[in-house]
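Shown here: the complex without one of its protein chains, the others still in place.
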Amino acid sequence: MKIKVIVNTSFRRMDEIFSPADQRRMADLVEVIWGKDERMPAADFERALPSADVVVTSGWHYGDALDRAERLKAIMDVSGSFPLSLDYEACYLRRIRVLSAAPGFGRQVAEFSLGLAIDAARQISYGDRLMRRGAEQYLWHGNVDTFLLYDQPVGIIGYGGLARALHPLLLPFGVSISVYDPWLSEGYLRRQGLQPVSLEELMSSSKFIFVMAIPSVENRAMLSRELLELIQPKAVLILASRAHVIDFDAATELVLEGRFKLATDVFPIEPLPADHPIRAAEGATLSAHRAGSVAQGMVELGEMVVDDLEAIVKGMPPRRLQMAEPELSMRYTSTRAKSPDST
Amino acid sequence: MKIKVIVNTSFRRMDEIFSPADQRRMADLVEVIWGKDERMPAADFERALPSADVVVTSGWHYGDALDRAERLKAIMDVSGSFPLSLDYEACYLRRIRVLSAAPGFGRQVAEFSLGLAIDAARQISYGDRLMRRGAEQYLWHGNVDTFLLYDQPVGIIGYGGLARALHPLLLPFGVSISVYDPWLSEGYLRRQGLQPVSLEELMSSSKFIFVMAIPSVENRAMLSRELLELIQPKAVLILASRAHVIDFDAATELVLEGRFKLATDVFPIEPLPADHPIRAAEGATLSAHRAGSVAQGMVELGEMVVDDLEAIVKGMPPRRLQMAEPELSMRYTSTRAKSPDST
Amino acid sequence: MKIKVIVNTSFRRMDEIFSPADQRRMADLVEVIWGKDERMPAADFERALPSADVVVTSGWHYGDALDRAERLKAIMDVSGSFPLSLDYEACYLRRIRVLSAAPGFGRQVAEFSLGLAIDAARQISYGDRLMRRGAEQYLWHGNVDTFLLYDQPVGIIGYGGLARALHPLLLPFGVSISVYDPWLSEGYLRRQGLQPVSLEELMSSSKFIFVMAIPSVENRAMLSRELLELIQPKAVLILASRAHVIDFDAATELVLEGRFKLATDVFPIEPLPADHPIRAAEGATLSAHRAGSVAQGMVELGEMVVDDLEAIVKGMPPRRLQMAEPELSMRYTSTRAKSPDST
Partner (left out) sequence: MKIKVIVNTSFRRMDEIFSPADQRRMADLVEVIWGKDERMPAADFERALPSADVVVTSGWHYGDALDRAERLKAIMDVSGSFPLSLDYEACYLRRIRVLSAAPGFGRQVAEFSLGLAIDAARQISYGDRLMRRGAEQYLWHGNVDTFLLYDQPVGIIGYGGLARALHPLLLPFGVSISVYDPWLSEGYLRRQGLQPVSLEELMSSSKFIFVMAIPSVENRAMLSRELLELIQPKAVLILASRAHVIDFDAATELVLEGRFKLATDVFPIEPLPADHPIRAAEGATLSAHRAGSVAQGMVELGEMVVDDLEAIVKGMPPRRLQMAEPELSMRYTSTRAKSPDST
């Protein structure tokens, strides 16, 4: 008998994350309950839950329904993070695996972050704007403030899934990479060929700074004005995870003063207010939270879900989605109110 | 006794290409004749040439002075190409090596080309322009036309120094790479892990097309309207070498029609006329011939020159500059009148 | 107050796995209870366990003492596998992490396995034996039966820690890699650049077959005579994990018949009986279970232990040791009686 899987992805459309081949594969593997674009009615969900083996969802909107999920083995979140309002203690005790499709965003965000870094250092979008104004400078006259990624000191803040995907893209540039990540041991980082450093050292010694830390209760505005002032003149700060981790007002001021360059995909409020001063900063490259929602990348999420359903059907541990860990699950924090990625 | 080297780099300033360390190294190794930013007076040059062992120059502006260069072993061109008005036959017969610092441009142009490719596919500069207009779309609404570099079919036209530098940057993206290069055998290309293809097949099958062919007497407007029309809808054409090789008017029209995306660092006339229609094309990323003149990269040229002077002093063959080859030296063509890179 | 750690490594000597620097680091981080080469007396262990936060051990020799381990957060096994006689159910329920230093063997076994593969294909130890007998053949006369690893089809049985360490060593040889691993989904394997195949296909299509599956209740003698007979003439079978997974008698016969080449580090009985016929097989390379006990590699185990103690002290999840998973912990099987690695 097939295992039963509630597929209630709410704000993610089914065909956004599941290729036709993966939809067929899933239907062959398991009994799919629901599986439509609209959110499953609460009453239907509560009725189905006691006999469900797996729930595929975006966040956890079902309160204490968990108590009645007697057969549940796994919750798979396709929102890009872990559910915030879930009772993780109960899950651990009842050995329900909480899994996230977050790793599916690694490649697309890594590629975009590399693009932002080269854009800022080589002034690609700035140069494009100048050409549209007829104000461009050719050759070395247009390269007064540029530098290469090759051979530079690079700093990465937060060596999680995004950074692990970025790492191989940086290697052919011959860069040396320093990392600040208080969740990881120095030995682990060194084994990856990375130099563990303090945040102060990273900010002051790096020519490229990639901010890839996921928002937590501990890192709100971690990149304070003081730390931002340590950045080398004209260095590049790439903001790829969430504005939660930075004093965005201070960053805006410093960029407008020409202290360093900023390339950012995220903002403290999205949509960004029309009159926000960063919109006019020549030293900034601005992107409307677009690093992680490319169609070609989104179907990886569905592929991961079906691969791990296959593992569960075979009685094997899931290997593609990321498993929530007790030590970390309480540290994640919501940035959903302000950043619509996972709402 | 030290060998004598005329260093007359004309439009390249000495401290643009020689780091202070390399200037010292050169002075220790050889007797530097001239070595100032201004062009060496013709009379002085002619007087010095008979006793010179090496000439470091930008192009060859000395007519038939070569006949009197009795000790000359090498001509080193730091302009980025090979001298056009040189008598190569005489050089080969007299065993004067003609060397070019062209490989020194490989890394900087490769990095910029990758930046342009990601920019166009992920709409980075387009998205930046939208944000400055307050017209941005967030998340998937802003990703309707985007795609990843990962896993895509990539075509490279011209597998010379620029392409060889680009190749390792592309590998971590898992792309398959096809190459059109009539100067290379299929066996050579296959050994590099590349698929040799016809130009037609490359144009019609690639999602990213990197144009890296150096201008020759044979490839003027090689990328004709017919070939450009083979490009897949929304694919990305990156023009990194010279506009010489493309029907730029046809490309402009097709981009304005939205047929594909263009990211270009070069133009048929530079500076580009203020009213050229490509300046307004939303499907284009425009750069003012800035891929190959970053200060950090230019000092590689001087490093190569001094490394190869060191080789010559030791009686060894130069290994860092590129040597002119009889079969190819007659095929290079001037794009100097229109593109100021090498004037 | 420091956490308390019982370090009772029994058959592993302290200075075998802990470098002096790691011993100091451990002493600074935690309160070390015991930490001598002799096994901790049972009574002492039982007395210490209730207040211990972590136990570092080789296997679990303490019966149901677990019931009284009230503060226990982690069991770290440095034997190279997971403890066999442990009550995993109790550990999961009480959220005691069971961790193994098995990944610390990855690099040393991978290097040795590559060495065995090249040895067999290029007849290095066979050629060395011939030279000592004065029976060597030079040049092509000595290469009648040899082939390269480059460009060959490679099969790996079991893509666990050993295979993951081997994978990057194989990449520069341009091989295509097929994998048989029933514990992993096809999607996971494809994402690693591997081709998932059936065991039959792997055996019949590979020129090099690396056996890296850990022994389980399901894979005893999995490589049966029938499967071994599928191996291509003169292909190379490298046995790197345990003889448990192969019909060793059949393999011996087939190698003596010259059907394929065998390079093995493990045997069904160790020490191997003096009269075992494999000892005389010219088509075999024989190694006395020496792939995974090189001093330079063993200190990695201690480094991993201390790195993960550091993580636990900081309230973070361990990242270097391997965590036991419910689905797999019941499948591991003992090969200790016959193979002394973990006794």
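Labels for the chains are A, B and C, by order of writing; each one numbers its residues from 1.
The working rule: a residue touches a chain if its C-beta (ideal position, glycine included) is under 8 Å from a C-beta of that chain, and two chains touch if they have at least 3 such contacts.
The structure displayed is predicted, hence computed values, not measured ones.
**Student:** Considering the entire complex, write down the shown chains that touch the omitted one.
**Tutor:** Output: missing chain touches B, C.
**Student:** Considering the complete complex, identify which of C:Arg25, C:Arg242, C:His289 or C:Arg319 is in touch with the unshown chain.
**Tutor:** C:His289
**Student:** Just checking the interface: what residues of subunit C touch the absent partner chain?
**Tutor:** Interface residues of subunit C facing the absent chain: 16, 107-108, 111-112, 114-116, 118-119, 122-125, 127-132, 134, 136-140, 142-143, 146-151, 168-169, 171-173, 270-272, 274, 279-280, 285-290, 293-298, 340-341.
**Student:** Just the residue numbers, please: which parts of subunit B touch the chain that's not shown?
**Tutor:** 92-93, 95, 182-188, 191, 303-304, 306-308, 310-311, 314-317, 319-320, 325-328
Quick note on the criterion: only the chains that are shown with their structure count from here on.
**Student:** Looking at which chains touch which, would you call it a line, ring, star, complete or other?
**Tutor:** Shape of the chain contacts: a line, open at both ends.
**Student:** So which chain ends up in the middle if you average the CA atoms?
**Tutor:** A
**Student:** By raw count of C-beta pairs in contact, what's the busiest chain pair here?
**Tutor:** Top of the contact-pair ranking: A-B.
**Student:** Multi-chain contacts only, two chains or more: what residues does subunit B have there?
**Tutor:** As it turns out, subunit B has no residue touching two or more other chains.
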